[in-house]
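The complex appears here minus one protein chain, its other protein chains still in place.
Letters A, B and C name the chains as they come in the text, with residue numbers starting at 1 for each one.
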Amino acid sequence: MGSVNPFFLGCTLSLVLSLSAFGLIMIFTWRRPKLSLAISLTVSTICLIIAWLTFIKLSALKEPLILSVDWMMSDQIRVPFGFLLDPTSLLMFVIVATISWLIQLYSIGYMAGDSGFGRYYAFLSLFALSMLGLVISSGLLQLYICWELVGLSSYLLIGFWYEKFSASEAGKKAFVVTRFGDIGFFMGLAFLVLNFGTLDIHSINSAAMSKAFPAWLLTPAALLIFCGIMGKSAQFPIHVWLPDAMEGPTPVSALLHSATMVAAGMYLLTRLFPFFSCSPTAMTVILTICTITLLLSSTIGMVATDIKQVWAYSTISQLGFMGMGLAAAGLTGGYLFAGFYHLTTHAGFKALLFLCAGVFIHHFHTNDFFVMSAKGGRRLLIPMVTVTIGALALAGIFPFSGFFSKEAILAELWNLPNKMWLGLGLLGAFLTAYYTFRVIFVLLFPRPQAVGGGHGVEEEHGHGHGQEEEHGVPWVMAVPLIILAGFTCVLGFLQAPIQKFLLGEVHHHAPNYVLLVSAVGCALGGIGMAWLDWGAKGAKWEGFIRKVPVVENFFIQKWYMDHFWRWFLNTVIYGLFSRTFTYNDRRVVDGGVDAVAFGTIGSGRLLSFIQTAFLQLNLLFMVLVLGGIGIYLLMGR
Amino acid sequence: MNMMLFGPELYFLGMALVLFFLSLQRRVRVEQTYYVALWLSVGGVVLAGWCLFQEGELFFKAYKVDLFSQIFKAALAVGLFLVLMISRNLAHVEERCHPEFYLFLTTCTLGMMMLVSSVELLTIYVSLELSSYSLYILVPLRRGDDIDTEAGIKYLFIGAVSSGFMLFGLSYIFGATHTTYLAEIMPKMGQLIQNPIGVVGLLLALAGFFFKVSVFPFHFWAPDVYQGAANQVTTFIATASKAAAVAMLLRFAALGASFGYSFAEALVVLSIASMTLGNLVAIIQKDFKRMLAYSSIAHAGYILMGVLTMKEAGYISAIYYALAYLFMNFSVFLVIHEVASDGRDLKIPELAGLWYRSPLLTMTLILGIFALAGVPPSIGFTGKLLLFTSAMSSGYFWLVLIGAVNGTISLYFYLRVVYHAYFLEPGPRPKIHLSWPSRLLNYGVCGIIIGFGVFPDRIVELAKVAARLVL
Amino acid sequence: MESARMLVFNQLETYLYLALMLFAIGLYGVLARRNLIAVLISVELILNAASINFMAFNRFLAPTPAVGQVITLFIMAVAAAEAAIALSIIVAVYRKLRSVNIEQATELRG
Partner (left out) sequence: MTEHLASFPVLSCMLLAPPLGLFVLLFLKEEQQFLIRVVSLVAAGISFALSIYTFAAYDQKLGGLQFVEKYEWVKTFGITYFVGVEGMNAPLLLLTGIVIFTGVLTMWELQDRVKEYFIFQLALVTGVFGVFMSYDMFFFFLFYEIAVVPMYILILIWGSTRKIYAAMKLTLYLMAGSGLIIPGILLLYASSGIFTFDMVRLHAVQFAPWVQKLTFVMMYLGFGVLAGVWPFHTWSPVGHVAAPTAVSMLHAGVLMKLGSFAILRVAMYLCPQGFQYWAQLMGLLAATGIVYGVFVGLAQTDLKYVIGYSSVSHMGIVGLGLATGTVDGLNGAVFQMFAHGVMTALFFSAVGFIYDRTHTRDIHELGGFSKIMPVASAFFITAALCGAGVPGMASFWAELLVLVAAVKVFTVRGLFAIAALVIGALFALRVVQNTFFNEPNPKFIHYEDVSPFLGLPRMILIGFMIFFGIFPQVMVGLIKTSIIPFIQGL
């Protein structure tokens, strides 16, 4: 094989180490928290170092670096194991390694004393393995494998507190619903591999750029692959799993269900951006779905009372936003930068928001931010400050990172001929700002008397916290908050370098003041609205939406999407198919078999009447048969 | 004349005489008689084995000694020996009849030995009747309820009518060919196709053999006799008698070879009817021996598959299967005898808990039953597969298909025996203690069933030589 | 007239038909009579039909070795033995059932 590429070695090493951490903990040390933690954290640190080293060393890379070896070679289906290192993947690699390291750190405090501590870290290692593998994989099939493994770790982590029915149910739901999308993904891959011959990302993109795909293959394949993205990135109509996924421990929500895993869908879209761009039909579909998702989740976020739910819906909406950016760019022949940049900044500030929420939850043992507020949430200084920073970024307020990336996406939407999309995007920005600051204002200006029994969000977990910290936040939890807050403040100003890194050049646009003003106006309008509703002295603590109860109820019922899927599952899958098939199996198929058996026995009983007790009847029978044969022989000659 | 050619027959004739004298004694010494009979039969086995490779012709060519006949003679001698082995405890035969019991067994064996060597119509008829009449007497020898005489009378009349048919048929054959020697009849059979007398004659003549092998529709006696006769007699009918009848059927059916398709077709119908009827009716039986009777009807159908091919392969497999059937059926009867040691009729549920009462017997039973069902690794499986193979090679696809399906049906009632013997709890029934000869016999039978099932080559080669002699 | 009669008796067919009739009568008797003795007699008729056949064939078709006649002798002997055995069993039946009607013996069925 000759000399092995050091980058290849490094990347492989990070995967192998994560895998062995998972294996070691699961098999040997899961009963010992300290040892498990040591293993996992060491591995995570090594991965972090490898990621940054690779990033720095390859930052001046001109051509994408493809390193691969054969993994499984059947006849037509060949799965290489390899890495495609280009700016996109390198950046994502670093993001994932960093955030997962931070979260591992944070979890030391958050998960302290939990009986499944070792198991928790094993799952985190598994996640690290699969996510890192996903990010840098060179082929779509390897990506799909990691994609599934990510789903698996998500399942395991959501259902981490498996004694709780809701948690195990949510895990199952997450796995099955994302699998629903993955089927499309898989079919897309099958189409591609059968008709195109390879699943190498680089060759697909090059082929797409040189228009080598026939249209009949391109659009179906793109749409099918997008199904996978819809599942993973929680896009309408199969977004329903993500809010439920908040049943998992909060660091998990931060890591998987906001910053990295759910972003993997959008990452895939970025990865295959040239490919998708070739199909305007597909891109239009994507744009539509992402817009619907944006509005749907924002409106639901307006009425949620569980802090993690709010952030979850905001995640969905921001993912929709990214998708809109990418789709718009694809339709107008733009670049993938805007969407991916938002992905980057979103990873930072959304992780921050979740971790802050985690601190509150950890402290107050509730998920309801009204209760938190009543219990004096604002006294937790560090989280309060950082959550506000995160919220500002999410709302898109200068100078936080969200402002820049949203600006970039809106600029892409501006380029679309139909300005409706821009309008919807701005509406989304307005709603985002509104529901974000609804949370912030409620936390900042508590009104204990306003909290009735109405908001009864259950405690997230009622056990495992032996040592109660009465005041303050443990440093292992505070440090990640501060680091992430730092990122949120800084990333915005790194737009140009990142753009240069991703695209190889900086595209300067003349600042579009109309857009700028309207965007900031929407954000500020949203915050102002929130202030009127929740912050100001005379505010009624009622959303403006309450004026239209029908609509509010519609939002509270989450647009009835959960109801729809529940109905689909219970009535169609269980009720119709499963029951019919079972009945058929019992009665028709198996019944048929039994009928044959009983028929045989019955015919035996019938035939036994030939053997009468009367000698002469038997003899007569004998003579008749013999005569028959004789006649047959004489006739047959 | 070389005495060795007629050695086994002479020996058994002598044995019959000895037993006859023993039966004349006023006071019967049961033990002594038994041992005399047993040791004499051992001698018979040795002698029959000794004479295995004799060849020659006797009595103006009416009597042919060749490997074919000698194999079956050896098998008959072994069959007699095996039956005598389990006759130590003749609970259901009156003590004063014991010598006669042995005597008629011997004469029956003698008759069948002569039967397998006969190649002339009259000889065939007389030896057949010799063996039949002995059995007619043996069946009602049982003491106890009325079923023995009923079985006896039914056996007698069905047998008599069959042999009447046969004789009538033989007369037509004689008329059509003007000879009574099979060797001379064979080449003339070709012309007989034109002659209805020949067809009717052959058909009627076969009736006698079908009766012996209990092929449908001449099977009616089998269930009644199996159930009604003493266990040992049933054993003898089911094993040795069957083998001899198969041998004669093989000899005789070869006559039909030149008859061509329609004759074989008729046999196909009989074969299918036999196995289907046997297997289906066996399902609902409760009496173990009666069930075995139906199973024997089914097996007659299987054997007929080999016979009707009229080809070497078919004859080889039929010979192999006849020998196999002797052993596997015996193993089952061995168990019956040991379990129903008082000589009663064994109902299948009475086998319950046999696994506890005697593991060895259970093993024998399972092996025997599996061999009958055609489950490997057993002599029954190999034999059945060879039969199917030869039938298929002759182009009887449907026959093989139906045979194979019948194999499945038969498994049901065979497995029910296993179920009772192996699954149910024994209840109050005590353990069964086996004497060492009996143990040895068990091991021996098991060894034969498996050994010749897995290594059939020796027997197949022997059968091959024998089959060539007949065709 | 005489010669015509002789012609009839000199023909093989005559004896064959006779035998066949005898066979048929015997068969009918076997199937129809309920008395065991009568059944036995009917069986004997069948045997005799065969004997006639043998004799006839011997006489008209294969005269040189008198095989047919020998066979007939054998058949007579065998039939006698058969009758002896059958009668002894019938006696046994009678002892048990107090009847020689075959319809009484209906224990075994199925």
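We take it that contacts are C-beta pairs under 8 Å (C-beta built on N, C-alpha and C of every residue); 3 or more make two chains touch, one makes a residue touch a chain.
Bear in mind the structure is a predicted one, so any value in this text is a computation, not a measurement.
Visitor: For the unseen chain, which displayed partners does it touch in the full complex?
Guide: The chain that is not shown touches these displayed chains: A, B.
Visitor: Out of A:Val4, A:Ala38, A:Leu53 or A:Ile183, which touches the unshown chain?
Guide: With A:Val4, A:Ala38, A:Leu53 or A:Ile183 as choices, the missing chain is touched by A:Ile183.
Visitor: Just name the one of B:Asn89, B:Asn195, B:Ser262 or B:Thr389 that touches the chain not displayed here.
Guide: B:Thr389
Visitor: For the full complex, which residue in A:Trp475, A:Phe493, A:Phe564 or A:Phe581 touches the chain that was left out?
Guide: A:Phe581
Visitor: Tell me where the left-out chain touches subunit A, residue by residue.
Guide: On the side of subunit A, residues 26, 70-77, 79, 141, 144-146, 148-149, 152, 155, 159, 162-165, 167-169, 171-172, 175-176, 179-180, 182-183, 186-187, 189-191, 193-194, 573-574, 577-579, 581-582, 585, 589-590, 593-594, 597 touch the unshown chain.
Visitor: With the missing chain put back, which residues of subunit B would touch it? List them for me.
Guide: 313, 316, 355, 359, 366, 370, 375-377, 381-382, 385-386, 388-389, 392-393, 395, 397, 400-401, 404-405, 407-408, 411-412, 415, 418-419, 422-423, 456-457, 460-461, 464
The working rule: only the chains that are shown with their structure count from here on.
Visitor: Pick out whichever of the two, A-C or B-C, is joined by more C-beta pairs in contact.
Guide: Between A-C and B-C, contacts are more numerous in B-C.
Visitor: In angstrom, rounded to a whole number, how far apart do the mean CA points of subunit A and subunit B lie?
Guide: 77
Visitor: Distance between subunit B and subunit C based on Cα centroids, please, to the nearest Å.
Guide: So the centroids are 28 Å from each other.
Visitor: Report the inter-chain centroid distance for subunit A and subunit C in whole angstrom, where each centroid is the mean of the CA atoms.
Guide: Centre-to-centre distance between subunit A and subunit C: 97 Å.
Visitor: In subunit B, what residues contact two or more other chains?
Guide: 153-154, 157, 161, 165, 223, 281, 284 - these are the residues of subunit B that touch more than one other chain.
Visitor: Tell me, which residues of subunit A touch at least two other chains?
Guide: Residues 608, 611, 615, 619.
Visitor: Spell out the residues on subunit B that touch subunit A in their complex, using ranges where they run on.
Guide: Touching subunit A from subunit B are residues 153-154, 157-158, 161, 165, 193-194, 196, 199-200, 203-204, 207, 216-218, 220, 223, 262-263, 265-266, 269-270, 277, 279-284, 409, 412.
Visitor: Which residues of subunit B touch subunit C in the complex?
Guide: Touch list, subunit B to subunit C: 121-122, 125-126, 129, 133, 136-137, 140, 145-147, 149-154, 156-157, 160-161, 164-165, 167-168, 170-172, 174-175, 178-180, 223-224, 227-228, 281, 284-285, 290.
Visitor: In the complex of these two chains, what residues of subunit A are touching subunit C?
Guide: 608, 611-616, 619-620, 623
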